[in-house]
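Excluded from the complex is one protein chain; the other protein chains are retained at their positions.
For chain A:
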């Protein structure tokens, strides 16, 4: 019954009018910055940090958390409507979501994202309540060897993301890996592909790269066919989900939530891996897999549920161990320290009001987000009917602001412009950009953990096999590889996936 008492305390805290207000401000702001391409939660929370000095700690953290998961909601909106994933977790949502929008089904796509996210958020919040401390221990089991094997599995799985040629998908992954190498070598500090530019010492900026390849590339392509673009959005069919749609998304939402909840716990890329792992899985098992890449509603439901579940469970290592699992959590820890609460293993017992209040507020915040977002869908969809010659300069302006705001760096705006041309070229050559971005994100983590594991084992590769978790992940990767490579299976695969 201790749990009920704790939850009661949580509800009492989260439902106080003051905290409800800050929760609402948080999710509203989060949705707004999520919708604006490129302007992510990190920049927003950094800018809002000073005003939280004057707030009570619980209210401050409730608001900051709201911004974070609110942005996850909003981020899918731009990914679906204009093919602009501002966050790594919405890259895969863009694949089928944007296709749906092009077919006039932006409404159902947005509704799927909102409902899937709400469901996933609810489940993940309960998981937080029931099992946060033991789950945090699971995260600690992942050392360098286990992360390496997880990344291998991720890369193998990302090949399956491609809907066209296998060779082209592979090429994109390798190109992404190479782009991920730009910057300082973590072990030695050697500069790689930086051309003596200190701006490149920390590597290429994900937001600039992603908005260039996806957003600007798409705009350039659309400008070629402005006529068809404006005709395409004239027929917007139904805003809400049909019964058939509902039936199709139940499975993907459940599976996405499960995957997202588990992977979100892992510090370092877990939440991001979740969204595309969920997409890959659906693509393998869905009865409608032939539709993937051409506007399958499952391709929106699964990754959106996964990334929202992951966003919630990524609070677990932060709240129970004081470990930041991503830059947003690092900022939250900063905010807590300023409030005189040093996050660590004692927060649950020392600050029960904060811990339980925050968890309950996350569920309330998710509810607010659904209520906020469902009526807004009509508005967003109408945005598509804005004449393109008015819409695209606005998108470009927001992209520039977004790319600049990450590091306050003009250099990143130029990087975005360069990758806009790259993205356009890729579209013209019929290469898909999603595997490139995944290679770009996974590559550095793969290399870093490989070298760290080998350094710790003093050069023995056996470490990847003697650690049971690592071995298990590698076996799954090998099995997946076999499925892709085996000729008999491959011919079937190509039948299924290429037109």
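Heads up, the rule we're going with is that contacts are C-beta pairs under 8 Å (C-beta built on N, C-alpha and C of every residue); 3 or more make two chains touch, one makes a residue touch a chain; residues count from 1.
By definition in this document, contacts and distances are computed from a predicted model.
When the unshown chain is looked up in UniProt, the name that turns up among "Homoserine O-acetyltransferase", "D-inositol 3-phosphate glycosyltransferase", "Xanthine dehydrogenase YagT iron-sulfur-binding subunit" or "MFS transporter" is "MFS transporter". Residue A:343 is the one among A:108, A:217 or A:343 that touches the chain missing from this view.
Note that of A:131, A:201 or A:240, the residue touching the chain absent from this view is A:201. Residue in contact with the omitted chain (choice from A:3, A:51 or A:250): A:51. Even with one chain removed from view, chain A keeps its contact list with that chain: residues 16, 18, 25, 29, 32-33, 36, 39, 42-51, 53-56, 139-144, 184, 186-191, 196, 198-199, 201-202, 267-268, 317, 321-324, 327, 330-335, 337-338, 340, 342-346, 397-398, 401, 404-405, 407-409, 448, 452, 455-456, 458.
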